[in-house]
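All protein chains but one are shown in place.
So, chain A:
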Amino acid sequence: MHLAQLQLISRLKKMDSKRTEGHGINTIQINKAREIHAQTVRARNPRAQPRSELHAPARNAPARNAPARNAPARNTPALSAPAPNRHICNNPNNPACAHCSAVIIPAPKATLPLEDTPSISIEDWTITTRKKPILNSKELDEWDRILGGLTMPEMIFGNSFVKIENRKHGWCLEFNALDALKAVKMEDSGIRVSYANKWIKSKQAQQKSSELADSSLQIGQHYDWTYTTKYKGTIKNGTHNFTHDNSATLPLDKLSRPDPILFYDDMILFEDELADNGISVVNVKIRVMNERALLLSRFFLRVDGVLFRVYDTRVYVEFDENRVLREYKEHEADYKYVLSKNLGGHSRDPKAILRDSNWVAQQLPMVRRECEVLQF
């Protein structure tokens, strides 16, 4: 898209927002939108496009970064040769990259509502993701009814999901925000912000001197305001279920090999900054390689001055063995302990590192681990 076009769109947007009641939609706008839509889809599928000589040098550029193994030379001359890759890209809007054969999930998202539901299939397995904006107020009302009594987190990506399916056995494991929030307890978490005591005491004092009118010092609604969730994904279909086997472990050797990543996505299911007392967030990442996939769903909680929690669910799929392993770990420690691990180093901005869930997870002691296996 040209800068001029971007500007045109934003200008049209502005014209539109400046009340054009009764004028209908400008035809130029529609044609432009169609053109851009077509261009977007066309451009994401490089193979469908004639290549000019000029484009040639760019072809080799990413090969430097991508591991050479398994990266087929899928450019013009090799088109007729059968692809050595066995994966299939299910969404024509998200084709494989001609250079490294990874599924294209564009970094800058189109402003126009092109829905992206990138999906990849390897043998019997299909992995699909969708990323959409936060819920609107209508959806929020609906969720409010479903989740009754829970004050919603600030940001809910309620239409986003990650799905791992086995088509042959009709089995599906999905990670979504609604189910993650259903697992939040509707009772007092017992956790209070760092200054809660001081706050309540000063209010009580004010009440005694009757400075404070018509306010009860009752907590309005009890729900776990830290949104702590032990969510491990939702099994959507199928009679197959996991069996507990705490002796099972993730094959770290296989997973730390730099096999080319064919599909990668990373999304937040919900997030709340706890009225600026920290952060509570569920984040899901998935990477799919030729032989296996790994998903990490992480609940990260920081209550400033109080505590940290990291609850990780890892789902590992070995495609050829038709085996799924789900590992769940809880880590927790109090705030001071973690802060003390960071003496030196980042002294100028000691709190910066406390935002990094990876670093925090490494500092926290594990309080619980469970492992489950599913063999088809």
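Convention: contacts are C-beta pairs under 8 Å (C-beta built on N, C-alpha and C of every residue); 3 or more make two chains touch, one makes a residue touch a chain; residues count from 1.
Note that contacts and distances are computed from a predicted model.
S.K.: Considering the UniProt annotation of the chain absent from this complex, which name among "Large ribosomal subunit protein bL21m", "RING-type E3 ubiquitin transferase", "Serine/threonine-protein phosphatase" or "Tetratricopeptide repeat protein 8" applies?
M.R.: Choosing among "Large ribosomal subunit protein bL21m", "RING-type E3 ubiquitin transferase", "Serine/threonine-protein phosphatase" or "Tetratricopeptide repeat protein 8", the correct UniProt name is "Serine/threonine-protein phosphatase".
S.K.: Decide which residue listed in A:Asn31, A:Asn136 or A:Asn237 touches the omitted chain of the complex.
M.R.: A:Asn136
S.K.: Among A:Arg34, A:His244, A:Lys336 or A:Lys351, which residue is in touch with the absent chain?
M.R.: With A:Arg34, A:His244, A:Lys336 or A:Lys351 as choices, the missing chain is touched by A:Lys351.
S.K.: For chain A, which residues lie in contact with the unshown chain of the complex?
M.R.: Residue positions of chain A that touch the missing chain: 1-3, 6-7, 9-10, 13-14, 17-19, 39-40, 42-44, 46, 49, 51, 55, 58-59, 61-62, 64-66, 97-100, 102, 104-111, 132-137, 140, 144-149, 151, 154-155, 186-189, 192-193, 195-200, 202-203, 206, 211-223, 225, 250, 252, 255-256, 258, 261, 264, 266, 268, 273-278, 285, 287, 294, 296, 304, 348-349, 351-352.
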